[in-house]
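So, chain A:
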Amino acid sequence: MAEIRLTNLAHSYAADPEHTTDYAIHEMNHVWEQGGAYALLGPSGCGKSTLLNIISGLVKPSHGSVTFDGVEVNNVSTQDRNIAQVFQFPVIYDSMTVYDNLAFPLRNMKVLESEIDAKVREVAEILELSSILQRKANNLSADQKQKISMGRGLVRDDVSAILFDEPLTVIDPNLKWKLRRKLKQIHERYNITMVYVTHDQLEASTFADKIALMYEGKIVQFGTPRELFENPNHTFVGYFIGSPGMNLLKMTLSEQGAELGGITLSLNEEQRALLQDVGNAELTLGIRPEFVQLSANQNEDSLTCTIQHTEDLGTYKIVTVLLGEHTIKIRLDEEQQIPTQEAYLNFPNQWMKFYADDYLINSSEEDSNE
Partner candidate 1 sequence: MSRRKNVGIWAYSVFVLLPVYWLINMSFKSNEEILGTFSMWPQQFTWANYQVIFTDPSWYNGYFNSIYYVVLNSIITLLVALPAAYAFSRYKFVGDKHLFFWLLTNRMAPPAVFLLPFFQLYSSVGLFDTHIAVALAHCLFSVPLAVWILEGFMSSVPREIDETAFIDGYSFPRFFIRIFLPLISSGIGVTVFFSFMFSWVELLLARTLTSVEAKPIAAIMTRTIGASGVDWGVLAAAGVLTIIPGILVIYFVRNHVAKGFALGRV
Partner candidate 2 sequence: MSWMAWTLPTAVFFAVIATILVSMTVWEIRSPCIERKGLLPIATTRGDRLFIGLLSSAFFHLYIVGFTTINIWVALVLSIIWLISVMRWG
Partner candidate 3 sequence: MNKTQNNKAWFLVLPVFLLVAFSAIIPLMTVVNYSVQDIFDQNNAYFVGVEWYREVLQDPRLQDSLLRQFMYSGSVLAIEIPLGIAVALMMPTRGAMASLTLIVLAIPLLIPWNVVGTIWQIFARADIGLLGYVINGMGIDYNYANNAVDAWLTVVLMDVWHWTSLIALLCYSGLRAIPDAYYQAARIDRASNWAIFKYIQLPKLKGVLIIGILLRFMDSFMIYTEPFVLTGGGPGNSTTFLSQTLTKMAIGQFDIGPAAAFSMIYFLIVLLVSWLFFTTISQLDKDKTKEISHES
């Protein structure tokens, strides 16, 4: 059981990194608290697996330190870090039975055979592997193999954290949610720090209490799924979370309000104040497709747009509209009616987010700590 703290951590695979582009992980400080369920989310190549391997000790960081419960472990080998890791492709010892696979870490630690037996049976029970304990591990299906990989981490009492590296890649889609549920149950039961790497926002937000979203070697936001959705503090977070992602409109500030390429959006006092002192930074307005209001009738502050395309996805609809030169996507419920040609848009004030050079301009202190 451990709190994992990363201090001034940076990593480059190049021997002598010169440019910032040489870094797979840019300098960061981060804390994974004891007992938390965390996800490390990001597109492929953002450095999330590297970060995971640094924590488990498979990769040695070029700068900074990793501490477990305040003890620096930079020079502690993987074996001695008391970490369990589940890999993308199930790693099983295929000459052994399922039972022996689960018992393997305990036998390596010379635990008494009677204790091993009790522990293996307990874990097998939870993972629903009891009925196949005596089977050879190599002829099992991928999801069963992956469960064995997880089980090897769970049998150990001393384990400080379990790390998952895209563990559901090879699992059949209709089994995925079952395993996700298993994971969640295990976390609730054992109170172990768990870090889960994935590129799938559904997996991340289902599993984790808090998500760290990585982009180009940096953690751009760390927060609950809800925070990431409602209050993305980087345009990339807005784009990456949600399907479709956030509408991001380049804008400039004028006397009348926000200039969106020929369309003027009036702003209230608070918003003006916020945007006053950003200097020369490039401004972006972000609003989620879920929060854009579409109606057939003009009302106060509404903007005129043209409907371009409608996708009826059964449970919901995605409408693409043209607002000046911007394309905007709107997500509507199944029952909602869509105007045919001319339509009117409203951006609710609370859901309008402003970004200076891609970073969120915080409206007030309490917002950022939400």
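Quick notes on this structure:
Just so it is clear, a residue touches a chain if its C-beta (ideal position, glycine included) is under 8 Å from a C-beta of that chain, and two chains touch if they have at least 3 such contacts; residues count from 1.
How were these picked? Simply put, all candidates are chains of the complex that A comes from, given by their letters.
What you see is a predicted model, and the numbers here were worked out from it, not measured in a lab.
This complex places one of the candidates 1, 2 or 3 in contact with chain A: number 3. Within the complex formed with candidate 3, the chain A residues making contact are 56, 58, 77-79, 83-85, 87-89, 91, 93-96, 104-105, 108-109, 138-142, 149, 152-153, 170.
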